[in-house]
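Excluded from the complex is one protein chain; the other protein chains are retained at their positions.
Letters A and B mark the chains as written, and numbering starts fresh at 1 in each.
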Amino acid sequence: MTVIPILFKEVLEAFIFSQENPVSEKSMIELLIKNAVSSEDMTALSNELQLILEQLQQEYRNKGIRLYNIAGGWQFRTAEELAPYLVKVINKPKRLSRAAMETLAIIAYHQPCTRAEIENIRGVSLGQNVLDSLLESVLIKPCGTKAVPGRPILWGTTQDFLSYLGLNSLQDLPKKEDLFADIPYQTS
Amino acid sequence: MTVIPILFKEVLEAFIFSQENPVSEKSMIELLIKNAVSSEDMTALSNELQLILEQLQQEYRNKGIRLYNIAGGWQFRTAEELAPYLVKVINKPKRLSRAAMETLAIIAYHQPCTRAEIENIRGVSLGQNVLDSLLESVLIKPCGTKAVPGRPILWGTTQDFLSYLGLNSLQDLPKKEDLFADIPYQTS
């Protein structure tokens, strides 16, 4: 009961490969339909697409390039474990400071939240440069204002945030319990 | 007599993938040396690199992505024969210039008419590019010649012209009398 011709595994592979951002399954379906792949049974089409993607992912399992399910889409990326070899020749951007990373973590878990809420959790005031660096990297975005006096901006994470961490959705962030599961307060 | 560890096939694969431009063999050698791959015999190293690249190219032979030797370097690109499936056509219809629109309107109301008649009505001479653009967009067509000296071409509107305007026939064009109720002089 195949609805997607065999050739389209390659077409989808090329499609994902050619795009700058993770490719959603929705746009893959669109591409299939545009290329006259039968679309009578959408569930069957979607299921088969899923199979093809898994098959592709399998094919790249042992390669230097991998197919990842990221930020609600699919994207080819270099294999994680090759990083030590690649960073010797690829210029890396500056890493986020500890303050920026913590602020990002607070926003990820408490979004949408205000600057005052972030400051309250960290117990220190939030430097403008920290917010600026997060905004510049398109990791956070304003999501309206809070209905309190002064109408402070509410912050949330972006699609790029997921892409940056290689996560498919916010659900993939570790649960509180998981983080505390390992032996706490080791000072070593 | 292998000098390049097997892992480096993947490293090179990832490296080529991550680069914006085709990667020269020289920069691949650099990557190998920076990662402490023995470099006593440069010729051997270079030969082996060549083998690895050919092997990689072979691996991608039947995939949607290919490894090409382009402009003195190596680059991954989508398979050429898949391009027709990936092409996304964006319609960006042209706008007619004022001169073209006026000429078209005169032809529509006075057809069949000659270039001289159009010029007489518009009061300015008609550039060849204007007629060309209307012909190219299949809005007008020649409808024989006028029985006067020089036998000038008579122009008329096409079926496409009607469908662009969403009209069934020329009868559906607004009547001249309705248009010029306030103008005593009629362009006839």
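To be clear about the criterion, contacts are C-beta pairs under 8 Å (C-beta built on N, C-alpha and C of every residue); 3 or more make two chains touch, one makes a residue touch a chain.
Basically, contacts and distances are computed from a predicted model.
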{"item": "Which of \"Segregation and condensation protein A\", \"Cytochrome c oxidase subunit IV\", \"Molybdopterin synthase sulfur carrier subunit\" or \"Nucleoside ABC transporter ATP-binding protein\" matches, in UniProt, the chain that is not displayed", "value": "\"Segregation and condensation protein A\""}
{"item": "Residue touching the undisplayed chain, where the options are B:12, B:104 or B:154", "value": "B:104"}
{"item": "Chain not shown: contacting residue from B:31, B:113 or B:139", "value": "B:139"}
{"item": "Which residue of A:112, A:152 or A:166 touches the chain not shown here", "value": "A:166"}
{"item": "Touching residues (missing chain, whole complex) on chain B", "value": "14, 17-21, 75-78, 83, 86-96, 98, 101-102, 104-106, 108-109, 121-123, 137, 139, 161, 164-167, 174, 179-180, 183-187"}
{"item": "Contact footprint on chain A, counting only the chain that is left out", "value": "17-20, 75-80, 83, 86-87, 90, 92-93, 95-99, 101-102, 104-106, 108-109, 121-124, 163-166, 173-174, 176, 179-180, 184-188"}
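Operating definition for what follows: only the chains that are shown with their structure count from here on.
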{"item": "Distance between the centres, which are taken as Cα means, of chain B and chain A, whole angstrom", "value": "34"}
{"item": "Residues of chain A touching chain B in the complex", "value": "8-15, 17-18, 31, 35, 62-65, 76, 78-79, 82, 85-86, 88-90"}
